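Removed: one protein chain of the complex. Kept in place: all other protein chains.
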Amino acid sequence: MADTSGTATAETVAEHDGDDGVRRRDFINIAALSAAGVGALGAVYPLITQMAPSADVLAESSTDVDVSAIEPGQAIKAVFRKQPLFVRRLTPEEITAANDTPTSSLRDAESLADRTKEGHEDVLVTMGVCTHLGCVPLGAAEGEDKGEFGGYFCPCHGSQFDTAGRIRKGPAPTNLEVPDYEFTSDTTIRVG
Amino acid sequence: MSFPWAKQYTPANDFTKWIDEKLPLPRLVYNAVGAGYPVPRNLSYMWNFGVLAGFCLVLQIVTGVILAMHYAPNALVAFSSTEHIMRNVNWGWMLRYAHANGASFFFLVLYLHIFRGLYYSSYKAPREMIWLLGVVIFLLVMATAFMGYVLPWGQMSFWGAKVITGLFGAIPLVGEPIQIWLLGGYAPDNAALNRFFSLHFLLPFVTAGVIILHIWALHIPGSSNPTGVEVKSESDTVPFHPYYTAKDGFGLGVFLIAYLAMVFFLPNFLGHADNYIEANPLATPANIVPEWYFWPFYAILRAFTFDFILPAKLWGVIGMFASILLWFILPWLDRSPVRSGHYRPLFRKFFWFGLIPCILVLGYCGGAHLSTFTILASQIATAYYFLHFLVILPLISSFEKPEPLPYSITEAVLGSDKQAVLGENAQPAV
Partner (left out) sequence: MVRLLAIGAGLLFTLVVMVSFVVDAYNAATTETPKTAEKVFYKPAEAPAGGWSFAGPLGKWDIAQLQRGYKVYKEVCSACHGMKFIAFRNLAELGYTENQVRAEAATWQVPGVDPATGEAIMRPAEPTDYIPSPYPNDVAAAAANNNAIPPDLSLITKARKNGTNYVYSLLSGYQEIPAELTEQFPEFSTPFGLYYNPYFKYLNIAMAPPLMSDGQVTYDDGTEATVPQMSEDVTAFLTWGAEPTMIKRKQTGWPVMIFLVFATILAWMAKQQIWSAVKPSKRKD
């Protein structure tokens, strides 16, 4: 329809329909084609959004974790959004080590206090996902390599994280992510 | 297309010229559904359904590929994954209802397309190949639809799969091994579900390939038309574009209104409640019926009840398959030189007062609860069905005196065939 509306000449049409015939005719064709275009666009919308997370996936985006049983120096792995979540109770030495590091020397400047909740500075909650390319770092389980800085060590490309989960050495650009969470009681956190 | 007055594609600029030299795809489209394809000027709205059937295939492929992103073909979770699509996936309910009702509307359009072909004898020379390929497409779509219906793994899915594969069990000696081989087990289960899913995904693309052949074969003699008189001169035709693209665009709009009204307001009207019960090998639904588009054939299957030399079950299977396969020899059964039913008084009577009521009765009986009445009615209708195609059509041309045909399509449209009449308006004044 589009190209023929372009080929219509004013003379041929004017003979039949008078002066404003061209405009009216063109208008109908353009309007019909535009409507078809709008309809097609509208149909594409659900076809694209169907790939976004479905309702059951979105609903899994909060997880409750009981942190009472974690001894200082220990860590547990929980699952948050189908990804590992590290919850670690720091020893006083680890806290000191983290606080003694000047933030100005860090690639991603954050203090331990920035990364924990007030009153619970010994509970470090981070995603167990290396910020480099998404491997799971070692160091959460007993006996695993904690790296040079006593935190986490990513075996894929050698990123080293300190006791506050901050990147100290290796390719990872940022610290291990601290997800949104809150203490719903003294012993339980709700992540997400 | 071979009409000498067909417009030739001329590239508009250097880029399209370059494309035309390297890969003349725009030229192909121009000659297939563009201004380069001259079409009889007198096509009625019955000629809209070919394009609509093509649209339905695209619709089914698009929605189907998307549903396959969320569906899991495993007997343990197939039913739940279908409900997952309905409840959790963004717009999943719409996509599934669009696909399920899309199948129904695909068949509706196909049946109208086939009835057009039967009434106007579109199967006659020189268009036999188009018809034969059309029957192949119909068989492929039927197979695809059947396997698709199994995928939600509801009660009707399960028992449909069991009953239809059971048809092959009617074949003497090898029947039972064939049925077990088809299912990959003694009853429909994971193996059957997985192969049905695989084939359900594959066959539409095979169908698309055969449709390309169907359209290719169509472009050799060109489209038929309601008079059945072949195109004689340029004044008998108009270019496909813009005339028939505009008409098909309007037809598509009407189709979409009917189709989406079903999708949004009555999405389960054509379905069966039992298919919302998860497949249960231990309980058969009270009335196993296929989807409406298989009802006529199902009625033929159930019409044979008496062991006449061969077992009734085998007769039913033979009758059902024969009822479709006989379409393959239709071009050689109907020898009347006149194509259009408009000019065949006797054929017209048998068509409207014989074949159409017969198909409707078969359709009703195939979907209804089995009763004495539906069995007896479907037996009479089945008898007429075979008589119509295999006996009446071959014989009718000997007795029939066709009505006078118009000299040309132009005469049929304008009342007289003078180039001058059309000449002044030959160009579309768009």
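The letters A and B name the chains in turn, as written, and every chain counts its residues from 1.
Everything below uses one rule, namely that a residue touches a chain if its C-beta (ideal position, glycine included) is under 8 Å from a C-beta of that chain, and two chains touch if they have at least 3 such contacts.
Keep in mind that what you see is a predicted model, and the values were worked out from it rather than measured.
The missing chain, though absent from the display, is touched by one residue of B:Ile19, B:Ile171, B:Leu270 or B:Leu333; that residue is B:Leu333.
Residue in contact with the omitted chain (choice from B:Phe250, B:Trp352 or B:Tyr407): B:Phe250. Shown as candidates are B:Ala312, B:Leu346 or B:Leu405; the residue that touches the absent chain is B:Ala312.
Remark: the residues of subunit B touching the chain excluded from display are 41, 80, 83, 86-87, 93-94, 97, 238, 242-243, 246-247, 249-250, 252-254, 256-257, 260-261, 263-265, 267-268, 273-274, 276-277, 286, 303-306, 308, 312, 315, 319, 322, 326, 329, 332-333, 335, 372, 375-376, 379-380, 382-383, 386-387, 389-391, 394-395, 414, 421-422, 425-430. In the full complex, subunit A touches the hidden chain at residues 1, 4, 16, 25, 28-29, 31-32, 35-36, 38-39, 42, 55-56, 59-60, 64, 66.
Everything below uses one rule, namely that only the chains that are shown with their structure count from here on.
By the touch criterion given at the top, residues 62, 66, 69-70, 84, 87-92, 94-95, 241-242, 245-246, 249, 427-430 of subunit B touch subunit A in their complex. The touching residues of subunit A, when paired with subunit B in their complex, are 1, 4-5, 7-8, 12-13, 16, 25, 29, 32, 36, 46-47, 49-52, 54-57.
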